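The next block holds one structure in the form of C-alpha cells; read it before the comments.
The complex is shown incomplete by one protein chain, all other protein chains being positioned as in the whole.
Moving on to chain A:
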C-alpha cells in the first residue's frame, strides 16, 4: 500500500464529525435512520425470540423441580459448623467488658436470634421424645421444641448481656441444616480452648450434646417452625489476666457419619474462632 500522509488533527476531527452525522446522506454513526431502524428491529425481534425461548426453557426446568426437596443433595453430605453472632469480617470477636458499646452489637444480634426460641414462641411446637431420631411420614410435619433453658448461662434469660459484661462472653455454635440428614451415634459439639491459661470454655447443654430428636430436617416448606438445635460456648477468661486473646475450636464429635476433618473445607463439622478481651 502506498504510504498515506499523516492526517492533520482537523482533518480527522471533521472525519469524526462526518461519521457522527453526515448531512448529505443523512447518516448517523454510519447508518441512515432507516438502516438503523431495520437493524434495531432485527435485533429486537431476534433478542425477543431468544428471551422467550430462554424463559420457556427455564420455565420447563422449574416445572421439573420439587418445591419441598432439592433434586440433588449430594453436594452437602455432611453439615458445616458455624458460630453466632458472625463478626463482620473474619471470625474474630473483640470486646471490652467495661465498655458496653464494644459488645452491644453482639448482644443485640444474640437477642434477636434467640427470640424464636423464647418459651411463648415455641408453645405450638411438639415436645419430642429425647435421644431418638424424629422420623415423620407427613403430610404434616411438626417441629420439636428447643427449650432455651438448655443454654443455661448463655440463654440470655438471667444475664441479658450474655456474659460479655463479666468478661465471659457467650457464642452460639450451630450445625448447618441439611434436609434428610440423620446423624448416627450421639452427636455433640466439643469445644476446646487453645490456651487454658488464658481462658477455659464451658458448653451448654453440658458436653455440647445435640439431641437426635431434631433430625431429620424436612426443609423450609414442610418443616415450618423448625428450631435448629444450638450449643452455647462460654469463654471463661482467667481473671486478672485481661487483655488476652484465645482461640477456641469446636468440632462435631460422637457421630461417625458427620465429618469434622477436611483439608479444603475448614468449616466442615468444625469451626474455629478467636476472642480478644481488651482490658
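Throughout what follows, a residue touches a chain if its C-beta (ideal position, glycine included) is under 8 Å from a C-beta of that chain, and two chains touch if they have at least 3 such contacts; residues count from 1.
The rule is short, and it goes like this: contacts and distances are computed from a predicted model.
Of the candidates "Ragulator complex protein LAMTOR1", "hydroxymethylglutaryl-CoA lyase", "ATP synthase subunit d, mitochondrial-like protein" or "Sodium/potassium-transporting ATPase subunit alpha", the chain left out of this view carries the UniProt protein name "Sodium/potassium-transporting ATPase subunit alpha".
Of the listed positions A:17, A:86, A:108 or A:182, the one in contact with the omitted chain in the full complex is A:86. Remark: the omitted chain is touched by one listed residue; of A:153, A:169, A:183 or A:219 this is A:219. Although one chain is not drawn, the whole complex shows that of A:20, A:33, A:53 or A:132 it is A:53 that touches it. Only one residue from A:154, A:178, A:199 or A:230 touches the chain missing from this view: A:178. Touch with the hidden chain on the side of chain A covers residues 1-3, 38-39, 42-43, 46-47, 50, 53-54, 57-58, 61-62, 65, 68-73, 75-76, 79-82, 86-87, 89-91, 174, 176-179, 217, 219-221, 223, 226, 262, 264-268, 271.
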